[in-house]
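Excerpt of the complex: some chains, original placement.
Lettered A, B and C in written order, each chain numbered from 1.
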């Protein structure tokens, strides 16, 4: 089973995601954003970075990339779709996850380990976790401050403290169906003890275990 | 034609930049400032000779790309 | 060329002279003698575009005319050096087919003019120097120096520079994994912003800045050209075209990390597919350099058509096109049959490209614009015939007086002094800075910011690269030679405590006005000191940068050489020492020479607004011994921490704060900063250390830091250390 890691121009976490997925025995492949056919893939990850330099709004331009039509198709078919950091912002802009992102409350870029808590296990990201489980994982964003006037987004992980002002301290949010998830901290950065934490493994495993052959 | 699109963040949406600037103004002694909202202006040159058609097209650009309905309202001014 | 301090055009910016036909070269920062040698080379008066090219290529920044003869002093040879000084970046062999490319640059004056964009474009420039070599940039370091933060202007500059580095580095997708911050009044009117970049590449991907053989095609990649950073050219243009109206200030360069990110990926794909014969980045002296230098290096000529250059602004003149410092541009030299493939890759990555020239036999660089011959010069002359100055140097007469001052630390209250040091923004936690930088991207950062040296693993091997950058303007002010020696030794010790052995050095020489004999003397002494230390450690200097004219109202900054040292840990420690690994019951050792009472140039002196005395000279034998010992202990001990700013007291406090546990030690001179010393923390009885070189000074435990009989509570110590910088920034 194969996961497409969609590369928009300006994205930079794509190799890290492939590295982490592969280390877990999964299969991941980089897909350029102009690709129009993802039929050979069973799920998709939108990695972190600065798609189109965050011009206009984070994720605003990326959502129009041809590959996103296919991501939307996958999402519609119930396949696992994960947006990490900037990837989550793209999912919001394309309407696959409610809400949008604005600048962090304190207007500064935040790169550090934070603690998050699982509040809902019904998602492709949290399936393998338990409610109340604490996860130590690096945050790395300027626009991590999620707002959702519709209150339709389902929060699956919360920050233990409140680093950026995100609504409901949301660190990860899922679509109603639970197969499309946006997460602000970087699971792929918490997959090696040498680098400070392995707490991200369970999240990526959940994603991989949610893949079903197309 | 010259087109000016003003993109204002909805009042109910937080504006961390505005809040920070207001605090900074107070620190500098500009206490008479009581509210600050930071918004965006997009200046465009658009080919076309019928202002109405241009406005319609730019409205479409705003709907699709330039403004995010979750966060923002937009206003369009067309001039020669 | 990358864009650092450019004395010539910097003076022009402030010049209110009116351009006159014959005085134009002066407005471009050229002396009459320099103008005459251009006439000599060409055998005629230069055309405006030619004058523009010589003026930028012969500027201090590009030609190193004041420093070149002294830089020759640096040792540059070693078996593992693949590319030494002279190219865009130094390249060393890491084994297993891996090479590392490293380079450091300054962006001091641009950052003073506009801190965010100045720092941002500095990052962009140093990245290009590294990926020009065929390497993927994998890490950045910033060495930044400002006046005290109690002045609003300094806070503005500091915040602007940090967000500029964050804004560009994070978005371009290269982690900033370390650096240093120093505050001193001497930088108030002239902050220092240095950035260093490290890249890695496979041996077969090495690319040089050569134009290749006649027939190869010059393809300009990336950003459209505008009037960015042009001081002189517009003056020149208006002088020769519309008399008088020469007051245009140069447009501040705006960094575009998105464009650079695409440019990096596009270039790396070109290298992978072997589609280029050479590459040259465009920075200072833009097209003038990117055409003449590669041609000169290859001993060929070139025809260039300026009409083909894609521009952002209309009506640009030939001199403007040739001097523009527009960012995010690269010149690729390509065999004719590969041009289409190159243009296709540029399209894929959504960057602009243009065929702008062709390499010719002979040695002449011929440039046409709007059906007019605008330049016809010997390509190599722009670089090779640049003026070379032997500026007079003299030991400052004030130095004896300064070195004679003595400062007695004996009466210091240890607890009070330690708390005061921890609250110093230059010593307290740098989290306020490095948490604004993505320092984790690429999953290599084993030891990140906030440690002595950084350790970056090389995936797929058991090796890791270790890097430390060090500068100390105060020490170098008191004795530039000793100060510079100590920088090299400190940097080497910093990489050793991560388990690595020193491989190579890059340096950034930030000095005052070289036309002053005292400054020239400081410069020469510093180069000498650095060279001596490198010779002792048998490591080469593989690259660097010189920034002169760091002065305000005639007052020069402290001589501030900055050293970047690359080391290799092979194998890397399985569980590297960390400040946070101390546990109750562990032993604390001090390794190295015994501390003296000398506080010359120390942080304690700074606390008291004092700067005087003669710093302790390094001891080469001791230096080698502690570096070797540290590299071994890094595979055994829980914590290794080098003793520098704030002496043993601060080093110990940092361990206690990071590990959340107290300690008790005895130390005769807890604030002394003599070189070659470090602390070791390890489980009792697990280490055997040479009695003549290591002293057991205490143990870990409790919730207070006890030094001799002075006691400091851990919590207030920790709070001071954590809040020092944030509080200072808040003003």
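Annotations for the structure displayed:
Going forward, a contact is a pair of C-beta atoms (placed from the backbone, for glycine too) under 8 Å apart; a residue touches a chain by one contact, two chains touch by 3 or more.
Note that the coordinates shown come from a computational prediction; the quantities given were computed from them, not determined experimentally.
Copy numbers for the complete complex, expressed as a formula over the labels shown, read A x1, B x2, C x1.
The criterion applied here is as follows: only the chains that are shown with their structure count from here on.
Chain geometry summary: the mean Cα position of chain B and that of chain C are 40 Å apart. Computed centre separation for the pair chain A/chain B is 29 angstrom, with centres defined by C-alpha atoms.
Each chain gets a centre from the mean of its Cα atoms; for chain A and chain C, those two points are 35 Å apart.
Among the residues of chain B, none is found touching two or more other chains. Residues of chain A that touch chain B in their complex: 56-57, 60-61, 64, 92-93, 99-100, 102-107, 145, 147-150, 165. Here chain B touches chain A in the complex through residues 10, 12-17, 20, 64-66, 68, 70-71, going by the rule given at the top.
Chain contact summary for the complex, chain C toward chain A: residues 163, 166, 170-173, 256-259, 261-262, 348-350, 431, 434-443, 445-446, 457, 459.
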